[in-house]
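After this line comes chain A, so read on.
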Amino acid sequence: MTLSATLDSRSQGQEQAPLLQVTDLVKHFPVGGGLLRKESPPVRAVDGVSFSLGRGETLGLVGESGSGKSTLGRLVLRLLDPTAGSVVFDGQDITTSRQSQVKPLRRRMQLIFQDPVSSFNPRMTIEELLLEPMVVHGIGTPTERKRRCVELLDQVGLASSALAKYPHQFSGGQAQRIGIARALTTDPELLVCDEAVSALDVSIQAQVLNLLKSIQQEQGISFLFIAHDLNVVRYISDRVCVMYLGKLAEVGGSDQIMAEPRHPYTQALIRSIPAVTASSSRVERIPLQGEIPNPSRPPAGCTFHTRCPLRFDACDQDVPTLHERDGSLVACHLYRPEASA
Partner candidate 1 sequence: MSIVQQSDADQARDAVSTDGSTPPPVARPPRRRALLRFAKQQPFGLAALILITCFVVMAALCPWLAPYDPLEQHRGSIMLPPSPEHLMGTDDLGRDVLSRTLYGARTSLLVAVFTMMLGGVVGILLGTVSGYFGGSWVDTIIQRVMDTLMAIPSIVLLLFVAALLGPSIRNTVIALSLLVVPQFNRVTRGEMLRIREETFVEAARAIGCSPWRILTRYGLPNLLAPLFVLGSLVFAGMMIAESALSFLGIGTPPPTPSWGRMLSEGSASLEIAPWIAFYPGLALSVSVLAFNLLGDAMRDFLDPKQHR
Partner candidate 2 sequence: MSTARSRARLLIAGVAVVATTSACFGGAAGQSGSDSTDPSADQPQEDAGDPVAGGVLQMATPSDARSLDPHREASYNTHAAIGSVYSRLTAFKTGEDVEYGTTEVEGDLAEDWEANEDSTEWTFHLREGVTFHDKAPVNGREFTSADVLCTIERIQTLPGHQLGLISEVTDIAAPDDYTVTFTLASPNVDFDRVVANPFLVILPCEGTNEEFNLDTEAIGTGAFVLDEWSRDRERTLSANPDYFVEDRPYLDGYHVTIMPDAQSQTAALRSGKLQLMTGLSTDARAVDTLLSQVDGLRLRQEGGSTQTRVYLNVNEEPFDDLNVRRAVAHAIDREGMIEGLRAGGSLSGPVTPSFEGALSSEEVAELTPYDPELAKELLAEAGYPDGFSLEMKVTDGYGETVVKEAQWVQQDLAEVGIDVEIKIEDYATYYGDSWAQQNYVIAYGLQTPMLSADEYLTAEYLSDGGRNWNGVNDPKLDEMIQEQRTITDPVERDEKLQEIQRYIITEVSSPLSLYVYDGQTMISSDVQGYHPHPDYSSREYMNIWLVDGGE
């Protein structure tokens, strides 16, 4: 299997072109700068990431804060301009197109935020919020739009009495339902969920996960699901990408990656999750040492080598690339073809 074939979605079959194809995407944020100020080295938020996302597929994206996963989500939606690389959405390269050309695509891809309330203009009612995307894209007549609002609320499990209220009058879970409803107004094909359930309580989180899943099943939407909770990501995703310092560490099927993590970082992540088990089965965890380094000064070689319990000589010199290993893609020198050979 070729590298690109593995990166591609599998659930949808090889012959169909993926909805989203990301190739060597790079985003550097300048630090400082200005008329009289020296520029520091840029923050390498995303540093050469490639993946694809098939129609109706859910791709999970996990990593610690500072790994660049949110930036990646925004690059995909062209809310940020990439430094290099390309994002092809349904055959159209959106990295270089002008904003006017991107606008029609906006109705086909939407974003769900971690904190729904702050993603709503506090001065708009729920109705105004839900109407907004339709108005912007000129969808439907006023009556149709209004009807659609009620439908959407119903779909996410809220009464139409919510229409006249303001965002702050809702609890976190309700607000996230509204966020989802808003994202659905334009019948998108791609939803980027940026930590969409992270801030929710467990009982509500489960509700929202179920809602997202049912929507996907009904409408065949593709999800790019960004989160830091591996259990949540595993549950909702078909495939999972593990990110570390702007690069992909490992890509694989979600069950596979949880059961047999290859990359030492993935292993450490999984080990770090406290398990809900009885006191008798408690195990003392040996936590991963240190914290994620400053992305403006990433370590040389494998960026994980500073914390890696398995590091060896090559790690601080050579940058590992993604290699296929037993159906997963791993960027680690341990799994270099020659090493395994």
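Basis for inclusion: all candidates are chains of the complex that A comes from, given by their letters.
Simple rule for what comes next: a contact is a pair of C-beta atoms (placed from the backbone, for glycine too) under 8 Å apart; a residue touches a chain by one contact, two chains touch by 3 or more; residues count from 1.
Note that the coordinates shown come from a computational prediction; the quantities given were computed from them, not determined experimentally.
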item: In-complex contact partner of chain A, selected from candidates 1 or 2; value: 1
item: Complex contacts: residues of chain A adjacent to candidate 1; value: 34-35, 74, 77, 79, 103, 106-107, 110-111, 113, 115, 117-124, 132-133, 136-137, 166-169, 182, 186
